[in-house]
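Note that one protein chain of the assembly has been removed; the remaining protein chains are unaltered in position.
Let's look at chain A:
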Amino acid sequence: MIAYILRRLAYAFPILLGVNLLTFALFFVVNTPDQMARVQLGDKHVTQEAVEQWKAQRGYDKPLFINSNEGQSALTDTIFFEKSLSLFVFDFGKSDEGRAIGADIQQRMWPSLALALPTFIVGISVNIIFALFIIMFRASVFDTAAMVFCVALMSISGVFYIFAGQFFFAKMWHLVPISGYLPGMDAWKFLILPVVIGVVSGIGGGTRLYRSLFLEEASKDYVRTARAKGVSELTVLFRHILPNGLIPILTSVVVVIPSLFMGSLLMESFFGIPGLGSYTLDAIQAQDFAVVRSMVFLGSVLYIVGLILTDISYTLVDPRVRLS
């Protein structure tokens, strides 16, 4: 397995290089270093000298990919090389506005996790339990009603859940703060509403997906055998159907676990949670390339890690699967 993981990590290198190359190309197609400097320096009294100084301080006064120099400096004395190399050792450097990106990520990832982790765990649990419950009454009126309910939940926009939740629970009934965040244990009262909204808004899609997966399992011979042996319905559901139904669920679930700390743009913006959700978007708006490339790189790394974890988790839940 270790050889497999090492091989997958080796494959990741050209993928990350490609992602980085694409990020550079796309960003600099629409932004020139001069324009980036002017955005950072503001509109008032900005001289060309100040623009040149800004570019020189941040290394944007060099060619993008290829220098006219001879030898290896033709490739190394460029924006792409200088900005890319450090990323591979996770040295994100400073944002174009001067803040240390690594320190910012470290600080902002915890509120993101505080929101994303409970939403993820509670959401998965609720969806699985709800799906199993529906399976128990499959082909009944309850099953049909539950599916109609799920489709209705899926049809409502995520922003509507947020508006409705904030309006009723925070504004009308004064049960929780409408937005904000406090560190430590005080965070719970700010997280409860976004977590509930995150869970409820995901019930429709999640339950329908898991129901279809569990239905497939429920129709298999070993389930029929268990029932024929007189095993109780709860045992059938939780001891037989659930573990075997987990394999396809893992595919969609494990891959997102590492990305959880990247946060949720929508939830964090509306609920004022100081996470990483809006970090990339703010950076794009501010044309802060240092943050954009760091976050895209980190996102790619986490996705690759998620895929590797998914493969590993297969071996844990299904003894027939072996990594080679």
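Heads up, the rule we're going with is that contacts are C-beta pairs under 8 Å (C-beta built on N, C-alpha and C of every residue); 3 or more make two chains touch, one makes a residue touch a chain; residues count from 1.
The rule we apply is simple: contacts and distances are computed from a predicted model.
Asker: Which of the following is the UniProt-recorded protein name of the chain this complex doesn't show: "ABC transporter substrate-binding protein", "NADH-quinone oxidoreductase subunit F", "Phosphonate C-P lyase system protein PhnH" or "Acyl carrier protein"?
Answerer: "ABC transporter substrate-binding protein"
Asker: Have a look at A:Leu6, A:Leu21, A:Ala103 or A:Ile121 and name the one touching the chain we're not showing.
Answerer: A:Ala103
Asker: With the missing chain put back, one of A:Tyr11, A:Phe168 or A:Tyr222 would touch it. Which one?
Answerer: Selected residue, touching the omitted chain: A:Phe168.
Asker: Considering the entire assembly, which residues of chain A contact the chain that has been omitted?
Answerer: Chain A touches the chain not shown through residues 30-32, 35, 38-42, 44-50, 53-54, 57, 94, 97-100, 102-104, 107-108, 111, 133, 136-137, 142, 163, 166, 168, 170-182, 186, 189-190, 232-233, 269-272, 274, 278, 282, 287.
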